[in-house]
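Below is one structure, written out as structure tokens; the observations come after it.
Of the protein chains in this complex, one is absent; all others appear in place.
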Amino acid sequence: MKKLINDPKSVVHESVQGFGLAHAGLVTVSEDPIYITRKDAPVAGKVGLVSGGGSGHEPLHAGYVGKGMLDAAVPGAVFTSPTPDQILPATLAANAGAGVVHIVKNYTGDVLNFETAAELAEAEGVNVRTVLVNDDVAVEDSLYTAGRRGVGGTVLVEKIAGAAAERGDGLEAVVAIGERVNANVRTMGVALTACTVPHAGTPSFDLDENEIEIGIGIHGEPGRHRIPMENADGITDRLLEPVLADLKITAGDRVLLFVNGMGGTPLSELYIVYRRAVQVLADAGATVDRSLVGNYITSLEMQGCSISVLRLDDELTALWDAPVHTAALRWGM
Amino acid sequence: MKKLINDPKSVVHESVQGFGLAHAGLVTVSEDPIYITRKDAPVAGKVGLVSGGGSGHEPLHAGYVGKGMLDAAVPGAVFTSPTPDQILPATLAANAGAGVVHIVKNYTGDVLNFETAAELAEAEGVNVRTVLVNDDVAVEDSLYTAGRRGVGGTVLVEKIAGAAAERGDGLEAVVAIGERVNANVRTMGVALTACTVPHAGTPSFDLDENEIEIGIGIHGEPGRHRIPMENADGITDRLLEPVLADLKITAGDRVLLFVNGMGGTPLSELYIVYRRAVQVLADAGATVDRSLVGNYITSLEMQGCSISVLRLDDELTALWDAPVHTAALRWGM
Amino acid sequence: MTVVLDVNWTVKWLTLCAQAMAEHRIELIELDRAIGDSDHGENMDRGFQAVLAKLDEATPETPGAALKMTAMTLMSKVGGAAGPLYGTAFLRAATAVGDAAEVEPAAWALALAAARDGIVARGKAEPGDKTMVDAWTPAVDAAREAADGGSPDLLSVLVAAAEAAEAGAVATDPLIARKGRASYLGERSAGHRDPGAVSTALILRAAVGAAA
Partner (left out) sequence: MTVVLDVNWTVKWLTLCAQAMAEHRIELIELDRAIGDSDHGENMDRGFQAVLAKLDEATPETPGAALKMTAMTLMSKVGGAAGPLYGTAFLRAATAVGDAAEVEPAAWALALAAARDGIVARGKAEPGDKTMVDAWTPAVDAAREAADGGSPDLLSVLVAAAEAAEAGAVATDPLIARKGRASYLGERSAGHRDPGAVSTALILRAAVGAAA
């Protein structure tokens, strides 16, 4: 394992310190317990947005703290959800009295820890609502499983719900927008290589030189099945097929196409995937109205990508276009 | 070699097509020969800025085409400089009559091909000037060598010269700004792993599990020397030392600190390096006034980073802050 | 020498838990690597090291106080799925034993049942879902049986719980996970042991060690 780190135990702490130094105009970093807030939090009258989860997915979530997106982010240890004693103060810091929305990726650990923190915050008089993100079509959604995971769609939920909060929507309205995004986005990912969690020191799974792992999540966990290496167009088709089927994409749909890198794949390859995805969507009669291509929700240095498709309507499009100023996503200001 | 590609021969072509589709509002893509221009090029009255070089360094250069930065980018084959028959039409497309500046990284291939293109463009009546970027302190600068390479500083030259052209500076003034940036920026890089050029199929050099390569360029070429793996702080110190010495950084200097990922290193690790670099600069009495952290000039999926330091003055700072709207760098608009 | 479940025993138990997590850290990481995200050993080790640090700061007055401190510490230091689940387990156990200075074997069996119920209440897993519940449930049953039986001495209750938990952990091998991260693997989760079931067995085995 070769990493630009000092000590597996200090990775999150030092990285967050560096992040705070690099974006001092944008965010405030609390070091003990660790959480990041928007410089001007709490913003008077605004619903607060808080998200968090294990580290190792950067720029998620700290990179999305700022105007038009999150008020606070709570990073856990690498691939380990944060604890209530971090989430609670982040929630309090984000609360301007209009209530706080927790955006939680659907993993047992995240759900349980945010649940506890929400109870504690409610006990301190904060109105907390939760938007659960579960956009991963690689996982069967069933009452008898942990349910679908939250993956690429999380970035879109955070951006669009963030814009709704910024324009002044109330607590229930922000939740409704977040849930609308979640209901209209599906994602599927592929890994070409595994990643190495610093404290583990060995790759999170073993993959042969000519195998790829279809249906991976974002925690270096193995995926749904393993197939021989294919070319980019073949992989793209394979990822998009269940996404479009589950979303029931039909002719005339307008979509946002999000090709996300898992961290170790060159941007040039993501554009090759994007190119094919546009063709496939065109064949389905859908129009790509908005796009996002890059490393936005990663798994350390894993090679691979995920494709997310979000069905747009006029309001979601306008909220997507609304100005945003965070470390990792910025436009209009 | 596992890559999200269809065929090593079509990598650049398909990637540029995808790029064009994803950023259709921003750029126009010419496919034969391949080059990318700003949607509204040539911009009346404005000096045109053209850069280019081998592919594999994305988002460089196509990602920097747009308002406030480049008018055209010319991608060659992977790690191979583009040819005059690409550079010439890109130069003509960027020319609004006020002349064109070629921003060229100092590699024999880039220099020779841009030189030829410049002659051909001059023959067609275009005023062409060249800004040669050579910021890499890993390489000895001498009349008897190919000279220092152009690496991380290129991004800063393109942004700042681009802002100068955008505010209406004339040809010689834009060149002077570009050269001032180049004179005040130094860079040094490290590789933790090699990268694999698609058509080559094997890693560009062999590195043991506990070795790193100090002083690498951006073409997967081996570096200046090889040392046993060190921690992030140690590596940061090692990279910064020659940068600060060569730049003669002294107490009171204000700088832009640019920690660049080589493509395969997680963002979280870049922030760990950034954190240490700020400490080292502080110890030298310098203030980090502006910063850039991320994958901006890469070597495919190589793991590692480079650190660039640019000595700022008020004008360079203002030009850095000026609005920019490209696929990979955007603020103020 | 008859063993009593007092605060000394509790502190010794927690100390041995911390020792076991440190020793089995890599094993638990490896188990989690196979069907999860490679962090269970790291999480448990971090959590129990923090418990040790707390014990260093101040010695709790009762077994219940020690268990409550452990609950709060695991909750705030472990994270992931295991943090809230073990946190709830220790909290429910603490509530069950109240502020007694010594806990009777039968009461301990009830405390284990309360812990298990807490885990089920939070995590909604059923036996057979390939989670830590598959170690806790047989342990709870075995402890109750031992406590109800002819010789309700503490040691036999602890040994029964540990052995049942260990057997329960082994029995997760062929199961297909239906809860937690391993469930994403579907059928590919079969053939691997659940890391949380193993850490549960380690914790209950440490309880035996504390009585030695």
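As written, the chains take the letters A, B and C, and residue 1 is the first residue of each chain.
We take it that a contact is a pair of C-beta atoms (placed from the backbone, for glycine too) under 8 Å apart; a residue touches a chain by one contact, two chains touch by 3 or more.
From a predicted model like this one, the values you see are computed outputs, not experimental measurements.
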Touch partners, limited to displayed chains, of the chain removed from view: B
Contact partner of the left-out chain, one of B:His102, B:Arg186, B:His219 or B:Arg330: B:His219
Residue among B:Val43, B:Ala200 or B:Ile227 touching the omitted chain: B:Ala200
Absent-chain contact - pick from B:Asp7, B:Glu31 or B:Asp85: B:Asp85
Contact with the hidden chain (one of B:Ile5, B:Ile36, B:Ala93 or B:Val139): B:Val139
Subunit B, residues in touch with the chain not shown (by the definition above): 33, 54, 76-85, 107-109, 112-113, 115-116, 138-140, 144-146, 149, 197, 199-200, 202, 204-205, 217, 219-225
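Convention: only the chains that are shown with their structure count from here on.
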Chain-level touch network, classified as line, ring, star, complete or other: line
Separation of subunit A from subunit C, taking each centre as the mean of its C-alpha atoms, in whole Å: 32
Rounded Å distance between subunit A and subunit B, as computed from the means of their C-alpha atoms: 29
Chain centre separation (subunit B, subunit C; CA means) in Å: 55
